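Excluded from the complex is one protein chain; the other protein chains are retained at their positions.
Then we have subunit A:
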Amino acid sequence: MAGSNEVNLNESKMVVPLNTWVLISNFKLAYNLLRRPDGTFNRHLAEFLDRKVPANAKPVDSVFSFDVVLDRSTGLYIRIYRLAHGEEPQLNIADLEKPVTAEVVPVIVFFHGGSFAHSSANSAIYDALCRRLVGICKAVVVSVNYRRAPENRYPCAYDDGWAALKWVSSRSWLQSKDSKVHIYLAGDSSGGNIVHHVALRAVESDIEVLGNILLNPMFGGLERTESETRLDGKYFVTTRDRDWYWRAYLPEGEDRDHPACNPFGPKGKNLEGIKFPKSLVVVASLDLIQDWQLAYAKGLEKAGQVVKLLYLEQATIGFYLLPNNNHFYTVMDEINNFVCSDC
């Protein structure tokens, strides 16, 4: 079995910049310490190790942020990122929810990654990513601090995502000139998975989601696919750790063909004829779960939904965390076009 006692570190080194390699390897090794074989998670150590940043109402590179608690009992909060306009040196609380001024402002509800168990909305890597998204897309970004596994299994993350979506759609200050909030859902890894399932809930409501953006989304299934075998352990990720996270998120006793994990699998929902948002699906060619991600895109296509697939050669997981590679800029451009095509 590839990667059992032999450590294949060498391949990942050749395809990412050095600082990216250090960043992702550091996560990988830290995460190894957090996942216990019995399925429990060392949450205290995880929170200790996670690098967090506070919200900042003072604009940095024209972007400021503030947090809003949506549910005290669960700790559900969102971090809102906006562009500062003009020469406001000091923003006061009343300014934070000042109505957006442009004709059309995309509002991107963002779900951070972490395989359902790691990271938070205030994790430094995701705070940085959201700030970059605001700058590039001139959007408002709302990052959701959803509850994580294994303490909070399916469907908690989806419930929290749905709560955030409802809140966002009901803010008058987020409405564009047409008195509607132009909402897009975006997420990476587990966040991409959440995007799909929250969009599904929105379909049955009167909340319109204009588009889904899935970056290296986390999907899976019972079957072991070719990419999982071929790439196991080669680029920061192993099938064993993927399996662990699904066991931690899915209801106890359920397997990976559960529709949360495998939306187009044997227990999946038929999306034909449903008004599902258009999707941008980004797949990294060195991500071991790419077969599932490609199957997802195919599933949407077969159901007659609008989907654009962006397959990035020689990209690994986490390529979008640092703006030091071409893929980052390619993807940011694509996202920008995706959310502005309605402008």
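The rule is simple: contacts are C-beta pairs under 8 Å (C-beta built on N, C-alpha and C of every residue); 3 or more make two chains touch, one makes a residue touch a chain; residues count from 1.
Just so it is clear, contacts and distances are computed from a predicted model.
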Undepicted complex member, UniProt protein name, chosen from "LSM2-LSM8 complex subunit LSM8", "VPS35 endosomal protein-sorting factor-like", "Exosome complex component RRP4 isoform X5" or "DELLA protein": "DELLA protein"
Residue touching the undisplayed chain, where the options are A:102, A:124, A:306 or A:340: A:124
Touching the absent chain when the full complex is considered, from A:97, A:257 or A:334: A:97
Residue numbers in subunit A that touch the chain omitted from display: 5-11, 13-19, 21-23, 25-26, 28-30, 32-34, 36-37, 42, 44-45, 47-49, 51-58, 60-61, 66-70, 72-75, 77, 79, 90-94, 96-97, 121-122, 124-125, 128, 145, 321-326, 328-329
